[in-house]
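Let's look at chain A:
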Amino acid sequence: MLRGKQSWEFSNHPVIRSTGVAVGPFEANGNLTADFDVIHDDLWMGNTSYEQAHRMLLEEAAQTALKKSNLKPEDTQFFIAGDLINQITPTSFAARDLQIPYFGLFGACSTSMEGLALASFMVNYGGANNVLTGASSHNAAVEKQFRYPTEYGGQKPPTAQWTVTGAGVGLITNNPLNDEKLPYTTSATIGKVIDMGLADPFNMGGAMAPAAADTILAHFNDLQKDPSYYDLIVTGDLGKIGRETALALLKEKGLSLDSNKFKDCGLLLYKENQPVQSGGSGAGCSATVLYGHLLNEMKNGMYKRILLVATGALLSPLTVQQNETIPCIAHAVSIEI
Partner candidate 1 sequence: MLPMFFWAFIIGGIICVIGQLMFDVAKLTPAHTLTTLVVVGAILDGLGLYEPFADFAGAGATIPITSFGNALVHGAMQEAEKHGLIGVLTGMFEVTSSGISAAIIFGFIGALIFKPKG
Partner candidate 2 sequence: MNIKKGSLSIIIICFCILLTGCSKGSDHSRWALFKKVDPQPLSIYAEDGDSSLVEGIKKDTASVSAIYDVAVIKGKKDTLVAYKVKHMSRFKMKSIEKELTKKLKSDYPDEKFTVSSDFKIFLETMRLWDKMQDPNYSDKKANKRLKAIIKLNNELT
């Protein structure tokens, strides 16, 4: 049901029945290792190219999610996913192997929540019984496309972020199977593209913060809720700088959040001493942290209600070179248990 200007409420409570998360070596050394299903100790993962490894991550995550629910690809109506590589080939190639009817999404790093919102919408209104949704990214494949060759000795400024190698997939269904308490989605707010004129591709957090703030404000306006309703508000990959900027922006707009209840996936994922500069980023960042870590925490009773706001910077290497500013977007999905 449409609520307010840009939000949906899912009254039938689509359930996230199972999840699958596959990550690379760098993430395995981070904070959340215990929450991941498949861990690779090599960036190549036995493939001949990083792009193939990228595809493999998503496939493994999808297969794990299906296996945990005892489902076959045929039982799943739709597969909604995306990544950052040109023409989202890793995702489409994975969809070729999965043989599930497929929607390819591109929302940069916000793809995970875009997919979850759409999947919940479909399931809520009977458009599907089971939908597989997720997002993935691979550090070396993304660096190769957006930045410099991985072996190039360029210095990254402290505002830069580290692209996550990982894929997170969730199975959204209208059939919770047994009596076990499972997390379900209750609402989603679709963001609009916001461009505040920043153009530095090594400071994405700062560019994306206004989009996150805009979507969070819209969410509370549309659903007539208060920030205290949520135990935790998590942003996708704002990093240190973006998180602080977003907090300050929200405060300026009259919405003060408890900074202990406002976290960022890019900061949760890595240890303090890992050289990720401002934090993690990439489509896989919010996907691995939500489908791996946060849902586990919810099942363990740490949180009852969370709002996940995944942010995306809709740039390409071409637009950066043409001196265009960075348009950004954010989508929010609320999950309760």
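Per the selection procedure, all candidates are chains of the complex that A comes from, given by their letters.
Here is the rule we use: a contact is a pair of C-beta atoms (placed from the backbone, for glycine too) under 8 Å apart; a residue touches a chain by one contact, two chains touch by 3 or more; residues count from 1.
What you are looking at is a predicted structure, and each value in this text was computed from that prediction instead of being measured.
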{"item": "Neighbour of chain A by the touch rule, complex-wide, chosen among 1 or 2", "value": "1"}
{"item": "For the chain A and candidate 1 complex, residues of the former touching the latter", "value": "43-44, 50, 139-140, 148-151, 154-155, 157, 200"}
